[in-house]
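Pasting a structure below so you can have a look.
Note that one protein chain is taken out, while the other chains of the complex remain in position.
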Amino acid sequence: MKDVQKELPKHQIPIHRVGIKNLKVPIYISKMTGGEQHSVADVDVYVDLDKNSKGTHMSRLAIGVQKFIGHQLNKNVIVEIADYIKNKCDAKTCQIIYRFPYFIRQIAPVSKEPNIIHSDVEFNLTKNDSVNFDITVTTTATSLCPCSKDISEYGAHNQRSKIKLTARLDEKQFVWIEDLIHISNTSASCKIHSVLKRIDEKAVTEEAYDNPVFVEDIVRSCYQQLSKLDIKDFNVEVENQESIHTHEAYASIKKN
Amino acid sequence: MKDVQKELPKHQIPIHRVGIKNLKVPIYISKMTGGEQHSVADVDVYVDLDKNSKGTHMSRLAIGVQKFIGHQLNKNVIVEIADYIKNKCDAKTCQIIYRFPYFIRQIAPVSKEPNIIHSDVEFNLTKNDSVNFDITVTTTATSLCPCSKDISEYGAHNQRSKIKLTARLDEKQFVWIEDLIHISNTSASCKIHSVLKRIDEKAVTEEAYDNPVFVEDIVRSCYQQLSKLDIKDFNVEVENQESIHTHEAYASIKKN
Amino acid sequence: MKDVQKELPKHQIPIHRVGIKNLKVPIYISKMTGGEQHSVADVDVYVDLDKNSKGTHMSRLAIGVQKFIGHQLNKNVIVEIADYIKNKCDAKTCQIIYRFPYFIRQIAPVSKEPNIIHSDVEFNLTKNDSVNFDITVTTTATSLCPCSKDISEYGAHNQRSKIKLTARLDEKQFVWIEDLIHISNTSASCKIHSVLKRIDEKAVTEEAYDNPVFVEDIVRSCYQQLSKLDIKDFNVEVENQESIHTHEAYASIKKN
Partner (left out) sequence: MKDVQKELPKHQIPIHRVGIKNLKVPIYISKMTGGEQHSVADVDVYVDLDKNSKGTHMSRLAIGVQKFIGHQLNKNVIVEIADYIKNKCDAKTCQIIYRFPYFIRQIAPVSKEPNIIHSDVEFNLTKNDSVNFDITVTTTATSLCPCSKDISEYGAHNQRSKIKLTARLDEKQFVWIEDLIHISNTSASCKIHSVLKRIDEKAVTEEAYDNPVFVEDIVRSCYQQLSKLDIKDFNVEVENQESIHTHEAYASIKKN
């Protein structure tokens, strides 16, 4: 059977990234607190393509990901998948991205009612001669506006904030998803729960009012805390779904 | 050229709705305050299909919509489009839906700074022996939680609310988009602006704190106000993008 | 502590549905082929509210869902959750909706390469004096246009179809998710795989060309097959992401 992908392309130009996006697979992952957690991931896989090949064999990318479905998802396994795919596709670089919700079990602040909350996580690994591994965690938290609080006789507008932290790691570095969630929560006005009884609602309302922050304050606090971790680079983005506007307020800082 | 659509289908079953979705077109529409407004709509068009035809001719649906692009969009024009399509497709029923953002010019409460805000509008018309016309308007407003206010020493959680009103009209009835936006805004804790100077921010913060409402209060207030309009039926849905949760709070009521 | 929710509302109007939307939780579910499968669900919960209560206690809805996270998700467990919530909220009706991806393990048609594919599933249960249970499964498949094939010298346009089947069950009826996926796949031009080697790609290309179907043909075939199941009612919707248009082609039929 003819291998059209191997033919010479009309325009002999090397391609930076070719691959597949949004392949959905079940995963499981170890938790900082011990044990494992099941989730569902959307996966992207890319390889480079030299100038003399018309196409890559995309089925090999999907096979690579699916071969490792039985394994716990972590950096080492993603490196293994990347090596498998690089080898099968004759590529110099392979980039693999997993995006999935990650659940945290917590207790409400006063009633101690147990509740579960999720953050959105992305593992983004690039393997060529070396390994680059980015972990991105987007945590939802409450922010309360310092200006609104200060200038108003009473009350203060507050809203959902999406706090997105990316830690860029070299081959020896490591962070827990939980570490990044903690940095986000402690930079916001108050952390979020999925169950709040009335005594808890009173507590979070007052805590948020006691800790007003702009998007600017949140990114600076995250920057400050991320600077103390042993990581190569990082990026911080915050988006406030303003309760007094239809548009979002936004701030970002990156290190390097 | 063979007309495959006219062939007898394998299973001779009449089809309720067949058509096209998400055809994007430019539109213009008259404003309550006079003059016209340009916008962009996503359009769905459906016809029924009798049990003896394998398929409808979908190009005729798209042609029908595009033939009337130069016309001001209103109920009468949509009836004309529906009649054109019913005729071309030999259908008993034609349903046409336009979804588009609609802009309102307003001024900030204290500084009087002009600003523009949009609501999401849907015109949903069904033409068979009679005409049914639904207008749906989704307005964003601020809601502040009465429970949080009452039980807390200070502060109160508040957030964006999406208030969705549907007015169902018979052939003689009429409402302005602006009427539905007004009902939504006066049922929430405070209306929303796209520009608020500090003196305005103080005003809306305090206004929201003075008018706390649950999702339940919002739907009831909308119900009360919609009951006074000369319309056949209506539906109310409210979704609060809770600042203290990742999930939404929701309430709905319908008349008939 | 004051119970604001129990106060008399300003407008004493009963509310059809009040609750929470998009609460994300981990789930597991039994498979037709034996064993269990983990997934992640977005959950909505609604209760009715009598005219004399200002608000429902929404935390009880979230607690109800989370109390049962350790249990296998099925109709009986959702009835238990609904009973728990009805009781805690003093409600006559409780509706609970779970939306989640469901994975199927399959093999490529010729190479027999194993691969995993997902359908989107919704469990929608309403409990009042009786139980109504809707299962909706949205399956992606390939459709190839009979008209394009017939009138063209060679080739035929084809595309992704989203086939959405809802089976409405009374208290004694049952269907497997796999049953609905099977009906969808056998009504399309060809089923979809996540891994296809070249010999498989040849097979599915030819199979699709041999089985051209309009959206109308797909809904009629699904109707025909669903009619043979022991279920109360059903609904069929098909959306074709046309390769030759930016808009979608659509058809739907419902029984009752």
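Which chain is which? They are A, B and C, in the order written, and residues in each are numbered from 1.
Keep in mind that, in the parts below, contacts are C-beta pairs under 8 Å (C-beta built on N, C-alpha and C of every residue); 3 or more make two chains touch, one makes a residue touch a chain.
Computed from a predicted structure; not experimentally measured.
From the options C:Thr142, C:Ser221 or C:Asn235, the residue with contact to the chain not on display is C:Thr142. One of B:Asp3, B:Asp83, B:Asp170 or B:Asp230 touches the chain omitted from the figure, and that residue is B:Asp3. The chain not shown here touches chain B at positions 1, 3, 23-26, 28, 37-40, 59, 62-63, 66, 69, 101, 103, 113-116, 118, 194-199, 202. One chain is missing from the display, and on chain C it is touched by residues 117-118, 140, 142, 144-145, 147-148, 151-160, 190, 192-194, 196, 198, 201-202, 204-206, 208-209, 241-247. The omitted chain makes contact with chain A at the following residues, 1-2, 4-5, 9-11, 13-24, 44, 46, 49, 54-56, 58, 62, 146-147, 150-151, 214-217, 219-221, 223-224, 239, 245-254.
Here is the rule we use: only the chains that are shown with their structure count from here on.
Interface note: chain A and chain C, two copies of one sequence, contact each other through mostly matching residue numbers (shared numbers exceed half of all numbers used). Chain centres defined as mean CA positions place C nearest to the mean of all protein CA atoms.
Chain A and chain B have Cα centroids separated by 34 Å.
We define each chain's centre as the mean of its Cα atoms; on that basis chain B and chain C are separated by 25 Å. Centre to centre, using the average C-alpha position, chain A and chain C are separated by 28 Å.
Within chain C, the positions touching two or more other chains are listed as 1, 23-24, 62.
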